[in-house]
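What you see is the complex with one protein chain gone and the rest in place.
On to subunit A.
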Amino acid sequence: MERMNPRSRSDAYGSRINRSHSTIIATFIPWASILIGSFLPIFAIATALPMVPPLGFLMLIGWRLVRPGMLPVWAGLPLGLFDDLFNGQPFGYSMATWSLAMIAVEMIETRFPWRSFWQDWMTAAMLLLVYLIGGWLLSGAQPTIHSLIALGPQLVLSILIFPVLARLISRLDQLRLRRWRVVG
């Protein structure tokens, strides 16, 4: 008799027999990955220009756009508070902008329920533009034209890195929904 395919009873998230999702990992991964994104930029060398994309913010809108309905609308409040500890902007900037960004994405989603990745990328690019220019205006220093020009490379880099992060997030999402727990 022919042997049955050992993977015939499993899908992308692992075996479907005797296994179940882990609630802890399913909730932990998105929040933790955004927190890590928040404090990764401080490891970068102290350059004379702002170059590193705001990874925390990118991860937040990434999770929100790639996996809608998973982060609650109020997620910007606690995550922004954490980001404020490390981002170098005046305290409270991330809390305010991250909350507003979550509400903005919610409104965009109501307006355009069916979207493709290009529209999501467009949304992310718009949010990044507003976020970085807002950061330039509300940095606590006098906004000068030169520091606005210096923002250019960072903005382009942030927009271009979004698809890469979206891929990373979808991988993390697969990891999140793997059936880790052994039942019985």
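Rule of thumb we're sticking to: a contact is a pair of C-beta atoms (placed from the backbone, for glycine too) under 8 Å apart; a residue touches a chain by one contact, two chains touch by 3 or more; residues count from 1.
Everything that follows uses one rule, which is that contacts and distances are computed from a predicted model.
S.K.: Have a look at "Cell shape-determining protein MreC", "Isoquinoline 1-oxidoreductase beta subunit", "TlpA family protein disulfide reductase" or "ABC transporter substrate-binding protein" and point out the UniProt protein name belonging to the hidden chain.
M.R.: Its record in UniProt gives the absent chain the protein name "Cell shape-determining protein MreC".
S.K.: Which of these, A:I24, A:M51, A:M126 or A:L160, touches the one chain of the complex that we don't see?
M.R.: Of the candidates A:I24, A:M51, A:M126 or A:L160, A:M51 is in touch with the missing chain.
S.K.: Among A:L77, A:A125 or A:L168, which residue is in contact with the omitted chain in the full complex?
M.R.: Looking across A:L77, A:A125 or A:L168, the contact with the absent chain belongs to A:L77.
S.K.: Which residue numbers on subunit A touch the omitted chain?
M.R.: These residues touch the chain not displayed: 39, 41-55, 68-69, 72-74, 76-77, 80, 84-100, 102-103, 106, 109-110, 113-117, 120, 135-136, 138-142, 144, 146-147, 149-151, 154.
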